[in-house]
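One chain of protein is taken out of this complex; the other chains stay put.
The first chain written gets the first letter, and so on, giving A and B; residue counts start at 1 in each chain.
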Amino acid sequence: MAEKTVGKPIKRTEDPRLIQGLAHYVDDIRLPDTLHAVFLRSIYAHARIKSIDTTAAQKLPGVVAVYTGKDVAKIGPVPCAAALPDLKVPDHRALASTKVYFVGHPVAVVVAESKSAARDAVDLIEVDYQELPVALDEEKAADAKSPVIHEQFGTNVAYKLTAGEGDIEAALKSADQVIKQRILHKRLAPIAMETRGVLARYYPGEQELTLWTSTQIPHLCRTQVAIMLGMPENKLRLITPEVGGGFGSKLNVYAEEALMGWISMQLNRPVKWIEGRRENMQATIHGRGQTGYIEIGFKKDGTLTGLRYNVFADMGSYFQLLTPAIPTLTGLMLSGCYKIPAIQINVTGVFTNKMSTDAYRGAGRPEATYVVERALDLVAAELKKDPVEVRRKNFPQPNEFPFKTATGLFYDSGNYQGALDKALKMADYTKLRQDQQTARKEGRLMGIGVSTYVEICALGPSAAMPAGGWESATVRVEPTGKVTVLTGASPHGQGEETSFAQIAADELGVGVNDVTVIHGDTAIVQYGIGTFGSRGLAVGGTAVYLAIQKLKDKAGKIAAHLLQVDASTISFAEGKFTSSAAAGKQITIQEVTLAAHVAKSLPEDMEPGLAATSFFEPKNFTFPFGTHIAVVEINKETGEIDFQRYVAVDDCGKQINPMLVEGQIHGGIVQSMGQALYEEVVYDDQGQLITGTLMDYALPKAIMIPHLELGSTETPSPVNPLGAKGVGEAGTIGATPAIVSAIVDALAPYGVRHLDMPLKPEVLWQIINKKSAGAA
Amino acid sequence: MIPASFDYIAAKSLDEAISLLATHKDDAKILAGGHSLLPAMKLRLMQPKVLIDLGRIKELSYIKEEAGQLRIGAMTTHFQVETSDLLRRVCPLLPETATQLGDMQVRNKGTIGGSVAHSDPAADWPAAILALDAEIVATSARGDRVIKATSFFVEMLTTALEPGEILREIRIPGGKGKSGQAYVKVRHPASGFAVVGVAVNLAADGGKCQSAGVGITGVSPKAYRAANVESGLKGNALDAKTLSAAAAHAADGVDINSDLYASAEYRKQLATVYTRRALEIAASRLK
Partner (left out) sequence: MKIEGTQKIDAPRALMFAALIDPAVLQKCIPGCEQMEKTGENQYSAKLTAGVGPVKGVFNATVSLEDIIAPEHYKLVVEGKGQPGFVKGSGELNLTDAGSATDIQYTGEVNVGGLIASVGQRMIQATANMLAGRFFKSLESEMKAQAKLPADS
């Protein structure tokens, strides 16, 4: 009898192959006669293409074909699944035809016998561009005087949207005070370790296309690529091998995916494209990108009355799958973990001459949490109250759940005080504040930042999703008793092969190693939605759980038949069926499985085999929460930041594997530190992407990260039978405001109340230096 | 990230490398680890037709004492410098610099000669080489030529090496009396290069500074010796006040780099602060 594993920190079963370099990513799949594709991408942010001459490129030995925009006009537009009222949707094609809209915009693709030949040929393509004025800043681009990117719209404003409940005007009027703050969320590059990559192979006889691609959503991608290519969906097999990270950037359907399929169909040969890192910077979606204005109203005692957020959201020049929808998630989460009677968001989605923005770990919610947490800090500073006190004052009580927000959500469950208290205790907050007093007396710049956050996860009920929010699982017990789980939630680093196996193993009384989790092949796995929005476990894992319940129900009937008892007397535990009507008799799941397969003796009318499928439709989102505390000291001479403590208490509901939970929290906090301190996609005033490589775009490294002190509370979600809420994005949501808050707090003696990220040492030094000079 | 096509020749000896370079001239580049050259080639910023690899020439990889000097072969890896017992004992500045250079992969494959010959304006080695008053031995069909470190770094990515010359060896003069050394740097969060890197080599006698070598990298288009810092130290007692006053001259008379991470104004401040820190550490090691 196998030991129970749910709730235990068992090691990831994926890791041995990953660590040993034995895993297979797209580029590891080698097919004979494969051609290689390399793109020519625009070096201008906005230009008219006067002519393209591919003659010399075509003549280069080894080159098989060169395609430009007009050659691929039959490929349908790159899809955008977001539906918003009066949304202006540009016609987004696989290759540029008359104009280029951003640096990195694909203009032509060379297909050759070798990568080198294809790359050489790219340099031989001559494009005559006529440069056009650029629109880059989302706020300025919305102005009527800005150069217009898509002429047919006559404006760069893609849409305007107002959301929220309560009378915001009255709420702000009723406040004792209203604070306003402009706030920036800079563009970030997701930088999955594995760049994108596609291998396409067309079988002309069968008229079938197989596409290997690095995606978070194999089935949705298959559907969309089939539509783009005008082919029957069931003639397209999409395989997602190992995926080396996505962070939302592969929750998408990209032009290159359809284009490789199309090229393979033209040439009847396999064709492969592997994105380079510079391409990845330029032409894989970016995250964030908002310029916003906060107005927060509050009473003298710290009670919040209303919050308004007017935001210009940078779309980039085209929509990718969810581009315009991301800011709507910001609007949904503007209540944070507080009672705010009236909330309003006014979004202006703006086209700019840059790569599209889209979902990046957190996708709109980090922006919301950052806005609310910065606002709470501003309120606390204004009232000269401890930021913890202001937060606590506005928390809903644990007995007020499900808690309805003025953004129209019902938070499933929560105990915000519990997580806060635990974090304060771990950090010894009272002592920290005393230490801070001492530090300030000594002239040292010590700062403490507290963020209490809630996020929206387990996306989500289908009614609230563009293309289905359910997830699927099939669980089969094979004749030898081995368990196969087919999940539609194809993972890209989450460890679902382990956590789903834990659920199956415990439910069926087998070992984790007896379970194989299969994902990411549309020819094998039933239709699924994918892994994003912290949904893998809470939605996909629940589907596994529910499929097993169905399967156990059938197995129970077979067991009853074999034990010659009534099915109602059967119970199942630790891999064995027993009957209350036949003491001492038992039959194992393996025996039942074999009986189900050999089918010599089954209940009347029962079908042979032992498999079940579930499509789980969640009734609500889940709302994980927590408290993060950062303690920093800033060097007065250099502005350099020294992390002294980092404490995080996260509540993601029931934990299936605490080690995976910790891993997710670690990764999330680290990415948050990246955003808070280092990362920023910078386009210069000509629209050139000057953080073009990892020599200039700073990702956090292990040596830059302090020791993370983690704790957790467990408030189960009532939304699913696992009680799990999701944890994939918590770190990127809860940590950023805590870090910024700590740094702002450290600089409070200089009158600083807000600073925009990334908080580079020079920014801090300039403040310290200027103020010191001013005082002197 | 696909380089233009090129021929690769692994030279078996230094003589062969010299003669290959004489044959291929400007078409050739010397491969000495490749951690700057290969990325530049993959970006097609550099498109040499021939790569002459020194990687198999064992005679170019050594650290030894000879003729009162420390001699380091050009193909000695950063890791070999970092872990050399001899250097840790007699010239700890070099291992201390190596430890802070790049990452593990770079240190395992990259070489001191390759880095110095490439002369990246933010590379770590030039600071140490300058502070130590080193000599660089260039060799060609015409024989050896010894170049003082102070005249080796000409401008950004440009050294005093002439066509046909290969950097063969780095020579560090033997110390006289007690020395205190230190290398400190501000690491660029993305590249790991020195935003500011300061190498200090002090010698003192009877509490007074006898000689001071201060090499600074990352601040200017080429690494330089901070002459005004050095003159502020020589002959003086190395107390906190002297060190601090001398460090204030760290960026005297140079064009200061400005980039996305640090403006010239801020870089100058970093240079001052890190020079002071390096001096303090070096001075404390004199004891």
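Assume a contact is a pair of C-beta atoms (placed from the backbone, for glycine too) under 8 Å apart; a residue touches a chain by one contact, two chains touch by 3 or more.
Remember, it's a predicted structure, so these values are computed and weren't measured experimentally.
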Contacting the left-out chain in the complete assembly, out of B:111, B:191, B:236 or B:272: B:191
Hidden partner chain, touching residue among B:157, B:227 or B:245: B:157
Selected residue (touches chain absent from view) among B:84, B:139, B:257 or B:275: B:257
Hidden partner interface residues of chain A, rising order: 43-44, 103, 123, 278, 281-282, 684, 686, 688-693, 695-696
Positions on chain B where the hidden chain makes contact: 29, 40, 43-46, 119, 121-122, 155-158, 188, 191, 193, 221, 255, 257-261
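The rule we apply is simple: only the chains that are shown with their structure count from here on.
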Distance from the mean Cα position of chain B to that of chain A, given in whole angstrom: 43
Contact set on chain A toward chain B in their complex: 38, 115-116, 119-120, 123, 276-278, 637-640, 677-678, 682, 690-691, 694-701, 704, 760-762, 765-766, 769
Chain B residues touching chain A - in the complex, by the definition given at the top: 1-2, 4-5, 43-44, 186, 188-191, 260-263, 266, 269-270, 273
